[in-house]
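With one protein chain held back, the other chains of the complex are shown just where they sit.
Just so it is clear, A and B label the chains in written order, and each chain counts residues from 1 on its own.
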Amino acid sequence: MSTVLDVQDLKVSFHTRNGVVRAVDGVSFKVEKGKTTGIVGESGSGKSVTCYSLLGLVPMPPGRIEGGSAKFGDVDLLKLSEKELQRIRGSRISMIFQDPMTSLNPWLRVGTQVAEPLRLHEGLSKSEAWKRAVEALREVGIPDPEKRIHQYPHEFSGGMRQRVMIAMALITRPELLIADEPTTALDVTIQKQVLDLIRDLQKRLGIAVVFITHDLAVVSEVCDYVNVMYAGRLVEASPVQELFARPRHAYTQALMRSIPALQRKGEPLYTIPGLPPDLANLPSGCAFRPRQTPERQALCLTDRQPPLVEVSPGHWAQDCPGCLIRD
Amino acid sequence: MSFLQIQDATVTFPARRGSEAFTAVKGVSLSIAKGEILGLVGESGCGKSTLSRAIMQLQPLTAGRILLEGGDLSKLDSHQLRMARLNFQMVFQDPYASLNPRRTVFSTLTEAVRARTGKLPKEALWERVAALMQRVGLNPDFALKYPHEFSGGQRQRIAIARALGPDPRLLIADEPVSALDVSIQSQIINLLLNLCRDLGLTMLFISHDLSVVRYIADRVAVMQNGQIVELGETGQVLTAPQHPYTQKLLEAAPALRLAEV
Partner (left out) sequence: MSTAAAPAPSPAAFELPHVQPGRSLWQDAWARLRRNRLAILCGGLLVAIVLFCFLGPWLTGWNPTETNLALKATPPGTVEIRPDGSGGKHWMGTDPLGRDILTRIMRGGQVSLMVGLVATGVALLIGVGYGATAGYLGGRWDMGMMRFVDVLYALPFMIFVILLTTMFGKSMLLIFLAIGAVEWLTMARIVRAQVQVLVRQEFVEAARSLGLSTPAILIRHIIPNVLGPVIVYSTLTVPAVMLLEAALSFLGLGVQPPDSSWGTLINDGAENLETSPWLLLYPAAFFSATLFCLNFVGDGLRDALDVRASKD
């Protein structure tokens, strides 16, 4: 198994009027070839910023990469110039976004947009690129691609547009695909089709996928390895089965317990007290402490950030006495 | 007699330049008993939002009737309708769009209270607003703050407080938690359930998320292409679905691969 992407100690902050926001604070993870790595977290956990910073898509200023490295093959993505990144973006690393309604240009034919990465990165002629685009659309299950390729995005439904986005992302056969909540805006039945498609293509093409989502159920269906983020840090990282069978960190456990699907009717839903953290104003020490139960709060670290420790082979969790639950 | 009865409700949007006439709701009949929570499930474009707007009297029916405790709403004059309409209030999906960004919480809530009571002295208004805010778990000290100073979950609480302002009897919750973070969703669901229990509210809970509906609703109606395709007790519909569309929905919902925690 070869490592496609190796992120070490990534730190990204935003310098705003209200102070310095440490959106990502020392995140490390690896993405293996042919595997799907999930990054799960709530809004403001830093899951999207992590991936956007790798591709140089964080607006700077106010954003700033404070440190760390991201080895992609033999280059460090964080050290590349904008020009070098442009050569990688859309050819060796592709991205699909949450909203298929706004991520396609309504004024251009679908074919033009799907073929664009080929024309840009491989310098193909228009007819050559369009031929490949038809193939790509067929590959993602769009019926009648020869005809559909001449249509405009508004003639496609939401699910079909997300398929077009996937075709466009995979047309250059990238080594890494970053999917940022690709199914959140879709209906349940469409979501299933798109998830199946991503999984299927990944197996066939052997690419590595980073899957960003807030939905634990989706994670459990598509990911091989899961990173749980809270307040800009990893609180737990583990192979998917291990994580759902034995969640070790209090936050992960609380998230799983608060899913209504697992609650008996009539009993009040378990809730995590308090509010998501304010990144401009984090407590020192364990970031989850304010949302812990009082007796556990007393145990949490207050003087330093809890480091990640390997609790069982391949399963890492933040070593905070209040939050880490060992056997 | 059921609390709210919808009989053969049909809503057709007339043809316009560039689009044909479109019937969003096709002869829907539903009844909700007092104190019941009815879940309405369906995918985007199935007509569930149009139906809820029709119940709210925000969208006229093309055909059919809506009866509140046996009285036909379409037979009311405009003043009576205005008062009857206050019995229905709505909680919207997007807590960022559902509050006027230029008005304080106090101003938003007083507007809701006054809709029922008319003019009130300032003291009494403050009392009502503070009570509403406490009811939904907000600190009344923040009454003069603006929506952008609150988080998404807190905003949804403000929106719920506004819906409670005119002492409604039916709450229509249109995807009230789908824009919220996972850890906040359960707080809002608990709040809605407690409100229904404590205030004796009846609720129409619209959602695409079957797991939420399973937890909260007494009965479920499944809607597709403007029609109710299945209606029944929640447990029955979700464990032994009869209609193929319900089966498809259930099958598509991502299931947690969990060794029960």
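Everything that follows uses one rule, which is that a contact is a pair of C-beta atoms (placed from the backbone, for glycine too) under 8 Å apart; a residue touches a chain by one contact, two chains touch by 3 or more.
Nothing here was measured: the structure is a model prediction, and the numbers come from that model.
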Identified contact with the non-displayed chain, of B:Q89, B:Q154 or B:S183: B:Q89
Candidate in contact with the missing chain, chosen from B:E20, B:D77 or B:D141: B:D141
Positions on subunit B where the hidden chain makes contact: 53, 56-58, 82-83, 85-86, 88-90, 92-94, 97-105, 111-112, 115, 121-123, 126-127, 130, 139-146, 148-149, 159, 162-163, 165-166
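Simple rule for what comes next: only the chains that are shown with their structure count from here on.
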Partner subunit B, residues of subunit A touching it in the complex: 42-43, 158, 187-192, 195, 214-218, 220-221, 240-241, 244-245, 247, 253-263, 265, 268-272, 275-276
Residue ranges of subunit B touching subunit A (in the complex, touch as defined): 43-44, 151-154, 181-187, 189-190, 193, 208-212, 214-216, 234-235, 248-249, 251-261
